[in-house]
Structure formats: structure tokens, C-alpha cells
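Okay, structure first, notes after.
Only a single protein chain was left out; the remaining protein chains are all shown in position.
Up next is chain A:
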Amino acid sequence: MLSAVLRWRPRGGQTGIAGEARIASLLLWALVAVLLLGLGLPLLFIFAKAVQDGDGGFVGLVNFAQVLQSPGLMRASSNSLQLGLTVTALVLPLAFAFAWALLRSRLWGRGLWRQIGLSPLLAPSLMPAISLVYLFGNQGLLKDWLHGGNIYGFWGVVLGELFYTFPHALLIIMTALSAADARLYEAGRVLGAGPLRQFLTITLPGVRYGLVSAGLVVFTLVLTDFGVPKVVGGDFNVLAVEAFKQVIGQQNFPRGAVVGLLLLLPAILSCLVERRMARRQQAALTARAQPFAPAPSWLRDACALLLLLAISLLLLALLGVGVAASFIKYWPYNLDFTLAHYQFDTVDGGGWSAYVNSLQLATATAVLGSLLVFVGACVCEKLPGMALGRSLLRFLAMLPMAVPGLVLGLGYVFFFNHPANPLHGWYGSLGLMVLCCIAHFYTTAHLTAATALKQLDGEFEAVAASLKVPFWVTWWRVSLPVCLPALVDVARFLFVSAMTTLSALIFIMTPEHSLAAVSIITMDDAGDTAAAAAMATLVVLSSAGLSLLLSLLERLLGRRNQRWRKPG
């Protein structure tokens, strides 16, 4: 290969083409370097820290032994496990019922129901926790319902996590349910199977993979979430909060690293299970499948409507109470309208500047991230040769899926806060946080872009090469315009995620550069629940606002592109 490259060069007048190959490999290795810096090295440093003592000397597995012998940490682990299993067991039937009611009925306004079902995505995981405090807390509206019980603890966390994980489960199960083959149902009906038998023998097996995959995602999310247990956990201690306490509270880095590795375990396991299943699943839906369209049935539609109403009401309550409380003078005694809670002068946490920081962070993540992801996906899917580099890049792109934000944040602390790191000065800056966010959410964004690119004709680059047009011109003139809708989705996803995320950033932010989601925790800790609710409301409104804006942009783009998208 190398000799071939060398042989090109001496030919006069064709340096541009040799240059093209050089630019391609430069691009590839630059991307690999960015992902190594933002992902690979921090992760390696967690492993390194876990086998070192506080001064950096190698101690082997001593830290692991210490964690295993510490009753507090072991209790936190078993609490986390118990929590994860409970939430997974509860959220799967709920999300399945919601998805089924959406996709297998002929109800009106399914787009709206879908938006409601996905609305928790717009809020940080602290939002449901704050709402729960307003509903069932010591001065809660519905405190009597608990008959002297207390929301702070296991069941409070379960409720909050249900809200937080519901849309993630819903998205996966909806995808699985929508890939139904109508021919199977027709065959079932012809063979005399009733609705129940059809459900048990066709519907359920069809979504088996989706259910397991949703379960794994939810379990991992719950185990590594930090916001809900922090606010309504009370004495109920979980591993994610423990990692934070060890690293930020006690500056015990080695022990934090071990806890981080413990949290990495379920994520890696579920990733492996998922890949195994994906390989088996592939042939399930063939190209000749007929899309399923439900037959009219008022009874089924009525059931579906009830289901949707019940679940939506719960979701909207957990979202809405926090929003409402932020506009109320003194919950629940003086319900007059006020904007006083939005003047963050009297409270800690950074106030409006934290919000502005978050906006900047989310915007930069969305813009830079979309660009990086698009180029990365193009390199992975569309460049010829360079097999080694491309598979390395693909691996790095898939890696974040197995890395909880909390673990990534720990890695950033260990790597970038290391005194010997030349990038040490970058620690705590906005730039580092942007890098962290992009790395954290890279996989989903990459898969979205790569899926869109795969739908392009594989011969575009070949044709362009035969016409002596360099690949970047084709990316700019063809791939980018055709994939623009997918890229808008990527940008929206990155913006909302960066706006609402807490887990990774809480480790690398500094008080001078506070963030909205982090300031919610600070304010709640200080007892300023109303201000926390106000900040959470701001986050929800910004996420929703940008989503709306991008939807409008999409529609506008759609109209402009209609000429070439639609035949005739």
C-alpha cells in the first residue's frame, strides 16, 4: 500500500489526487485523536486510578478489597441493584402499554400522545424529583395520601426514575412494535387465532428483542442516575451518589474509580447482550414485509385511550407540578402568581449566568457535535480503504453507549485534572465540557447520521471519483443536503441532552462555570426548592423551544426540498 502511495507522487500535475488520499487519512486520524482524547484516555485513567493509592503508587487490587469491605458501599450497591430491578420491572409494562396504544390503535392525535410520552426527555432527571417533593414532600399537596409515610426514600426514587426512564424505554419499544409484518397477522387470522393468541404468538415474540433491549437501557440509566436519588433519596443511598461523594466530597479518587468501574459493569454487560441479540434479530423483518395497519375496533380504541390518558396524566403531573410551583409564591399556602423565584440573586448555584452557560454549552455541543458526527459517519461509511483506522473509529463511536455519564465524568477528573497533563489548564472550561458532552452522547448521534448515510447509493463516491471530483465536494454537494433532516435530529438530540445532563458534567464544572442542571442540585441542597423548580422549568422551556424551532426549520427545509424528494 505504502509503495503505491509513493509511486503516485512523482507524476506531475496529479498532486491534487495524491493529496486527496492524504487528506482522507488525515481526517480519519484527526477524528480518532479527538475521540481518544475525549473518551479513550479518560476511561483508561479510571482503570489506572483504580489500582493506585492516593499518591499514585501501584497497589493492585487493594482498593477493590476496601470497597468490598466497606459496609456503606456494599449497602449502596445492593440498594442500586434493587432500585434498578424494580424500576425496570415497572417501566417496561407501562412503556409497552403506551407504545401498543399508540401504534396498534386508530386513535386521533397520535402525534400529540407521542410528544407527551417523550416529554420527560426535555427535563433533567431532577424535575420529577422536585415535583415529587411538591406533591408528597413535607409540605406536599397530596401528603395525606401517604398516611403519615414519607416520599424521601426508595419509593420516591422509584417514581422519579420511572418518569426519567419512561421515554427511553418507549422509544425502543415503539421501534420494535412498528416493525410488524401484517402478513403474519393475516396468516394468524386465517388459521383461526383470536386476538389474545395473536398477541401472545405474534406481537410479543416480535418485540422480545425490543423489550430486553429497553430493559437493559433502563437498568443502566437507573443505576447511573444521580439526580433523582440526590433530591428524594433521603437516607436511601445509591452507588451513583456514593461515587460523587467519594470523589468530590472526600477527594478519595481511587475509591471513586473503583465505584465507577462497578457502574461500568452493568453497562458493558448490557452492551454485550444487546450485540449478541442484534445479530440473531437481523432476519426478523424481511424486505417483503407488509406494514401493519390496525383494523377498526371501538373497544380496543377506548382501552387505548384510557391507557394513554392515565399514563400521560402521570407524566404531565410530574412535569407540570414543578413548572407550576416555580410560578407560585409559597407552595402550598399562598398560591399567588409570581416571577420572584426566577430572580436567582439571593440563592447559590450561579443563577442566570449558570443558565447562560448551559445555553452556550448546549449550542456549542449541538453545532460542533453535529459537524464532528457527520464527518465521522462519512469517514466510517463512505471512504474507501483505510480499514484499520475506520474500524478503530467505528469502535470509538460505539464505545460511549457502554459508558455511563458518571463514569465518563470520573475519567475526565482523573485525566484532565492530573497535574502532569498539559491540558490541565483546560479543566473546568466550557471547551472541555463541550468535548465531554459530545463524547457522552456520540453513539446515538453517530448511529442516526450513519443510518441516513447508509441509505445513500453506495456508488456516489465511485461516480464522483470517475468524474475526478474529490470526496469532500461530494459530501458537501450531495451527502450533506440529503442527510440534512437526520442532522437536524442529531443537533436537537445533542442540544437537549447537553441542556439536561448532569451526570458527567457535575464532575468537571467549577463554581465559576456553573451549569443550569448543576445549579438545580445546589439550590435544592440549600433548601431553595422553588428556585430549583424555576431553573428546571427554564431548562424544560429551552429544550422545548429549540425542539419547536428545529421542527419549524425542518418543515421549511422540507418545503424547499420537496422538488427533489417527491416524484412528479
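As a convention for this text, a residue touches a chain if its C-beta (ideal position, glycine included) is under 8 Å from a C-beta of that chain, and two chains touch if they have at least 3 such contacts; residues count from 1.
As a working rule, contacts and distances are computed from a predicted model.
**Student:** Report the protein name recorded by UniProt for the chain absent from the figure; options are "Phosphoribosylformylglycinamidine synthase subunit PurQ", "Solute:Na+ symporter, SSS family", "Iron(III) transport system ATP-binding protein" or "Pyruvate:ferredoxin oxidoreductase, alpha subunit".
**Tutor:** Going by its UniProt entry, the chain not pictured is "Iron(III) transport system ATP-binding protein".
**Student:** Considering the complete complex, identify which of A:61, A:89, A:316 or A:462 is in touch with the unshown chain.
**Tutor:** A:462
**Student:** Of the residues A:384, A:431 or A:545, I need the one that contacts the missing chain.
**Tutor:** A:384
**Student:** If the hidden chain were put back, which of A:194, A:249, A:425 or A:481 would touch it?
**Tutor:** Of all options in A:194, A:249, A:425 or A:481, contact with the hidden chain holds for A:481.
**Student:** Touch as defined at the start, partner being the missing chain; which of A:21, A:44 or A:179 qualifies?
**Tutor:** A:21
**Student:** Could I get the residues of chain A that touch the absent chain, sorted low to high?
**Tutor:** 4, 7-8, 11, 14, 17-18, 20-21, 384, 457, 459-460, 462-470, 477-478, 481-482, 561, 563-568
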